[in-house]
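Quick one: the structure is below, questions incoming.
For this view, one protein chain was removed and the others were kept in their places.
For chain A:
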Amino acid sequence: MTQSKLFSSGIELASFVTSSTILSKSWTTISSDNYENGVGLSWKLDKETGSDFTILAFKATSDDSSSVQADLISSDELKEDNFLDFEFLCSKKIPTFSLNKTAVSLFRENHQEFDSLKTEINSSNPRTPLIVTGHGLGGSIASLFVISLLHNIGSVKNRPLCITFGSLLVGDRRLQQAISRSSIWNSCFIHVLSHKDPLPRLFITDRTSTYMPFGTFILCSDATSFENPDSIFEIFVALASVHDKNQELESVDYGNIVKNLYRKATWIDFPAQAENLTNPDSLATDISLQLGALSLTPHVQENVGFNTLETKLKELEERFFLQKRILFDPSKKLNDRKVDMAQLEWYKKKSKNEQIGYYDSFKNMNFPDDYDVNQFHKRLTFYWEKMVEEAEMKPQKEGAAFRTRWLYAGTTYRRMVEPLSIAKYYSEGGKDYINNKRSEHFKQLEEWLFEDSQNRTSDVNSTPRKNVEAILTIDSCFWAHVEEALLLCGELKGVKEKDDVLKKLFKIEVYVYGLLKDYAVSPEIFLARSSYIRWWNEYKKIKGSSYTSALANFMNDDTKIKQYAIGAYDFP
């Protein structure tokens, strides 16, 4: 819902998390004994029978997390090394990202054990929800472990939850972007950290730092939360400038923090009469409360510039909200586009009555109607380009569901509209549409249909023969082949070495006959003024009237064509 007045629900979300038992239960497992030892790491899988969830906790053996270096390793390097656990995060838009080298090395050194851990978790029956947790560097490993589970989650029930305490950041901005592609993925991470803990900020010293947070951050002294990575980044920078200069590295007791927050769930934790609350704007008030919860009050921050930070956060939060809300919602506009499709359908019908077919009518641009079609064509193409782009941005599983939902409409669109794109291209003198001009989104739509047909028994491509009159030609590039054939006929007059060209023409002939045999071509191609008939006539002239072939045999007999149109012709 688009609300005109904005709120920041950060404090409420933090309260939701801290009043539940998940933080304290995670911490209990972290601080318990009997860990299994791996290389530089140890872990414990806590799955008591009767418990609400399974908890997996990680610990780094070296207890000095603060000595971890900020060095990054890129996903390309990992790929070259044939380590593919995180490869699924890469996409066309985000082809590569980087992770903290130390954390990744630890993860890789224990890879086999991790695989058996995953098997053990999956085999538990009944399946209890999984929490993966850790403190400091252990938290970074927990994050990596959950990332490696992400590509297999679909339903809410399957989502694991990663809970880290005072954990180091694990990757750069592109990692954050890759995970934020899916709101579901991003929702699997909770990072708890104290405003006094310098460890999480280790890799963000100033604005030039390459590391970027992802997931939801519960920041405390009093708890508040942020999801927007840019806001968290700003707060890190501010906290760094306030705390680090006059502070030794003191270790933060998260056990105590968690206990306090849990107990405080029933107290009024924010002053009833905070200073500076005269602002009627709810969002601004929210943010100043949140900064208060982090002790980033005006007194503390002479150097940071409290008002600048507050204003900046407000801007960032506003932008974040808007971005999330104006996300392209395909169903909203679908009905409008259906109107455009109806217009085209009507255009097709009229052109058929003119004995020309909508392909050629549009190509010739002889009538006002033909010009009107331009706008439907444009709007539809714009809509579907956007749609396909959106689907591609989504991670595989979500994307697949999305694609199945829109596949039917997308296929009809492609078969109806791509001929228009072809007509336009060739009427402007273009050549070789398929290799030079064909838009990515048409290719994608076709590919999805192909993938989809692999997974199902009934085939979208097969229609009952008797309906052939109503179908759209299955191959949306059919007309491009016809145009190429016409161009070849033209070429034939100019060249001496005709064999090569004739071979190509014969290939097209075979192609057309194959489609006809499958009843995959609309009978509109046989209309008297269609480009296809024009080609056939020219081709026949070249071949001579005595030419025989399967296609010629069919084309030379009007009754066969008529029978085809009603689905009654049986190909030999």
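Methods note: contacts are C-beta pairs under 8 Å (C-beta built on N, C-alpha and C of every residue); 3 or more make two chains touch, one makes a residue touch a chain; residues count from 1.
The working rule: contacts and distances are computed from a predicted model.
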Chain excluded from display, named as in UniProt, from "Ran-binding protein 9", "Coatomer subunit gamma", "Putative carboxylesterase" or "Nuclear pore complex protein Nup85": "Putative carboxylesterase"
Which residue of A:Arg319, A:Lys338 or A:Lys541 touches the chain not shown here: A:Lys338
Which of A:Thr208, A:Thr266 or A:Ser545 contacts the chain that the document leaves out: A:Thr266
Residue among A:Asp172, A:Glu227 or A:Glu446 touching the omitted chain: A:Glu227
Touching residues (missing chain, whole complex) on chain A: 1, 3-9, 11-13, 15-17, 19-22, 52-53, 129, 131, 156-157, 159, 161, 183-184, 186-188, 190, 216, 227, 262-263, 265-274, 277-280, 282, 285-286, 289, 321, 324-325, 331-332, 335-336, 338-339, 342-343, 345-346, 349, 458, 463-464, 467, 470
